[in-house]
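Complex shown without one protein chain; remaining protein chains in place.
Should a chain be cited, it is by its letter among A and B, assigned in written order, with residues numbered from 1 in that chain.
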Amino acid sequence: MSDSGGEAASRTAGEDATGGRALPPPIERHGDVLRRLGVVRYTDDIKLPGMLHAKILRCPHPHARIRSIDPSRALALEGVYAVVTGKDMPRRFGIIPWTPDEYPLALEIARFVGDGVAAVAAVDELTATLALKLIAVDYEVLPHVTDPFEALRRPEIGLGKSGRDNISKHVALDFGDVEGALAKSDVVSEGHYYFEGSAHVPIEMHCAIGDYDREGLLTVYSATQVPHYLHRELSRVLEISPARIRVIQPPVGGAFGGKSEPFDLEFCVAKLSQVTGRPVKLLYTREEEFYAHRGRHPMHLHFKVGCMKDGTLTAVDAKTLIDGGAYSSFGLVTTYYSGQLLTLPVFPPAYRFDSTRVFTNKPPCGPKRGHGSVQPRFAFEVALDKLAVEVGVDPIELRRKNAIGGNTTSLNGLRVTSNGFLECLDAVERASTWRERRGKLPFGRGLGVAGSSYISGTNYAIYPNEMPQSAVQLKVDRSGRVTIFSGQSEIGQGCDQLLRVIVADELGLDYSAVRVVSGDTDLTPVDLGAYSSRGAFMNGNAALMAAREVKQKLREAVAGKLGCELRDVVVTRGALCHRDEPGRCVDVTTAIQLAEARFGTLGAVGHYNTPKVGGDYRGGTIGASPAYSFTAHVAEVDVDLATGEARIVKIWVAHDCGKAICPVIVRGQMEGSAYMGAAEAVLEEHVIRPDGLHVGPSLLDYRIPTSLDVPDLEALIVESHDPEGPLGAKETGEGPLHPSIPAIANAIYDAVGIRLDRLPFTPARVLQALREKRRREGDDNGAALANTAALANTAALANTGPVAKTAAAE
Amino acid sequence: MTSADTDGKVRLPVARRAALVPLSVTINGDRRQLAVPPNRTLLELLRYDLDLFGTKQGCDKGDCGACTVRLDGAPILSCLTLALECEGKCVLTVEGLPGGAELHPLLDSFDRTGAAQCGFCTPGFLMTSWALLDETPRPTRDEIRQAIAGNLCRCTGYKAIVDAIELAAKMLRGEEPRLIGLPGSANLPPPIGTLPTGATAKDKDKRTAPGAGSSASQSASQLANQSANQPEEPKP
Partner (left out) sequence: MLPLPVFQHHSPTTLADAVALMAELGDGARLIAGGTDLLPNMKHGLVEPEHLVSLAGVRELRTIVLTDEHLELGAMARLADIAAHPEVVRHAAALAEATAAVGGPHHRRMGTLGGNVCLDTRCVYFNQTYFWRQALGFCLKKDGTACHVVASGKNCVAAASNDSGPALMVLDAELELAGVGGVRRVLASEFYTPDGITNTVRRADEIVTKARIPLKSGRKSAFEKLRRRGAIDYPLLNAAARVDRDRAGVIANVEVVVSALAARPKRIKAQGALAREVSIEALVEGYANAAFKQCRPLTNLDNDTEWRRDMVKVVVARALGRAAAADPE
């Protein structure tokens, strides 16, 4: 704990009026894994009686007008029940209410290779697949664009809303005198950075089931992160009252942002079920997963960052071109995030950014873990490293010097409460033995540092409304069992277990006595979804509110039983006791029964709404969060000088999560984030060819790391005890991804002295940069490769003697 | 939209279907007499015909390992195995991993270390590591990493998985206690109509893979029974 705000943040959230109750010891196991091991039913594991299977016909052109669709041959195939096209659902949808620009199936224009044009329901997947080949579509192929700069140059392609340009969103914001500050700077680092896009690649593919029953109630099961938004959009597009729609979100097999808006399949199964009167399931193929995409946006980032000789930062001037792909998705927010989320935890007093998102004829980009902010974070943290080298200040010191601290407001109006960033820097510096090793390792090996910050949810709901952002209901059973009804979406991040621990802790129960029912719009109150790292903070606070109401009733009932004052009753593990007479206790189950007898059936609701935070300017609420997490990484790399492969040896990940309520889950999020970032640094790139085709929409060609390709990971939890977080907790799911990439970039510089400002750092690019460096430095061997002994990398070679005269093999 | 009518329309011939072929296969200890089309994969057989949904589909072409099951003990990809190639063989799926009072140490350890997050790839990892621990009771971390290199996980970064497999190996060797702090172990209701221990052990043998260590499983069941018999005590 330091002077950075953590200290000031007293642990009010973990205590209550009765005072003095300690949190239970950390749960040294996950706690909710057993339920998942082969028992949990994911969407594709649900089988309804009479269920049909659907497939979507996709456009093979990057941009085309649909002249006509003839499904008659497909319908004549035995086992085919129905075909729907865009004309059957002619209403636009979109996750952001201001930019609805997608149809469930393309109405007139298909905008990328893989855009859906028709859907067929059949008795099984094989028949549905065969039927797709029998649907005749007459296309007029239109000019297309796949490069964002070309999209700026060729407005006539008309992918924008007006049809006269390809612009999706433009945001320019100014804070302070950037020109003046840069002019006065001792050093300015100017660089162009390119972040190739990447995909989420959850192992579970998108899947949905529509079931329009005989009473006219539509149930849609979907592997989604946002059942509530799906509920709204289904209603709008299908023109069915939301009161007649139920969305069930079974546990999701990984999402990472890739399932956080409605997709074509959900509308198609609903419509096909309505038409056929039977349940209809649609499971994407792995290939379709890459077309649905919504992955990380490719960004061209032009950054100027200035600083003084002593390392004091002066200004940032950022200009960013964002390649949005075919549709808006969350693009409006992405465009803001590309600038707004950069100003913590290390930043100068002058800043401006100018971000433009353009449409291209490619699978649409969207939010991937660290939405919109991972790319500028890469550029900025690398720029900081360049400046540190230039002015001769240790990169960790430079960050310390410019850290914003706690209980303050950032340049762009982000309210900061708890801030454990300096502790994070300390932790990775110590654990990596940075001081002893950085800059002193043999050529080829290096260390790099980077930091970041991320939101714990945003105070701005996606559609403007005054209602709670998160809510739970508690049902308390006289058996001693508690059920939490939560609208949050369990996608593997552990939100169900977090709720169990929070409620169990409040009521003195073993968490196994608490069960969670989540993600069902009929059964659970509204929560906006599993995105923006909002779950722990918002849903946790909602659960805490409900649990405290129940606890109050238990304490009152026990006070009556023990004949003491309410304030004397405290909750301990398993019982409610008199605080001064530890022998006078009532076990929790009995307390529940006493309370039920006294107050009637026990239950409670809890909800959460953020305080009104954010800057007082247009867009000032985007990026405003009730609390921010902080992260620092040190990465160690080992560059193979012959192949160019940059092997990441280890990443030390320090993360300020406020309070680690479930440490195993927190560590899991930290390791999972860091690894995912590392993969984007050296391996993954989501590339669309100039002709609009995906280079390889499969897990063989889009390579995500195996167990042999990941660095050693060391998670260092830092707790700053946020004053408003549930029990002091903040987000952990996305923040720890951000520093991976720049830390690795900076480590490569430390290892071999090259700056790769273009991602990913493939062996080919590393080798190329190494050569250019040698050439620049006038190395005699410049263009040539290192000598053969180095190539062979075999120590044994040096010891072998000459070979006698022999005949050649050939 | 257009629906297919059954009346008055000339239909194209049925999508050509091959005749069903009889198949005899043992799945999780149960001998099954089935009839399948030759183009049925083992994955489809398990999920579609037998409702054994524990085995997952992640790519359906052998790139991800989510569909891993054990065929005569070996971890294989069920999406690239024709059901008919399993004639006369033994298939083990995640449903065959001992649960309940005899909870397999892998299930225990995956929860301890958080080796599953979304859980979708996990059945595949369990099958691969179950086979590994049967064949290699004392694997090094590198051997573990090599063994699971065909199973893709997108959540964990693999560290917790390697930790879990290492921990399970220790549990199986009796070097590490089992069922520590297992959720609910303190709250399990007293067993109703408890079977004599002998019957439990026999049940277990039926479900355990050839070569699986049985002495360790025994100790697991004892431990579980002990904790199951402890009544929950309100802490004074």
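Convention: contacts are C-beta pairs under 8 Å (C-beta built on N, C-alpha and C of every residue); 3 or more make two chains touch, one makes a residue touch a chain.
What you see is a predicted model, and the numbers here were worked out from it, not measured in a lab.
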item	value
Contact partner of the left-out chain, one of A:L48, A:A76 or A:L126	A:L126
Touching residue (missing chain; options A:L283, A:A315 or A:L713)	A:L283
Absent-chain interface as seen on chain B, which is shown	15-18, 21, 37-39, 41, 44, 57, 60-63, 65, 68, 74-77, 79-82, 84-85, 87, 128, 146-150
Absent chain, residues of chain A that touch it	58, 60-61, 113, 125-126, 129, 283, 285, 287, 642-644, 683, 691-698, 700-701, 703, 705-709, 762-764, 767-768, 785, 787-789, 791-794, 796-797, 799-810
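By our rule, only the chains that are shown with their structure count from here on.
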item	value
Complex interface listing, chain A residues touching chain B	27-34, 36-42, 44-45, 47, 71-73, 75-85, 88, 126-127, 130, 134, 200-205, 251-256, 271, 275-276, 283, 285-286, 491-494, 510-513, 572-575, 577, 582-583, 585-588, 590, 664-665, 667-668, 671-672, 674-676, 698-700, 704-708, 710, 712-713
Residue ranges of chain B in contact with chain A within the complex	1-4, 9-15, 47, 51, 53-54, 56-61, 63-64, 66, 93-95, 97, 103, 107, 110-123, 126, 144-146, 148-162, 180-184, 186-187, 232-236
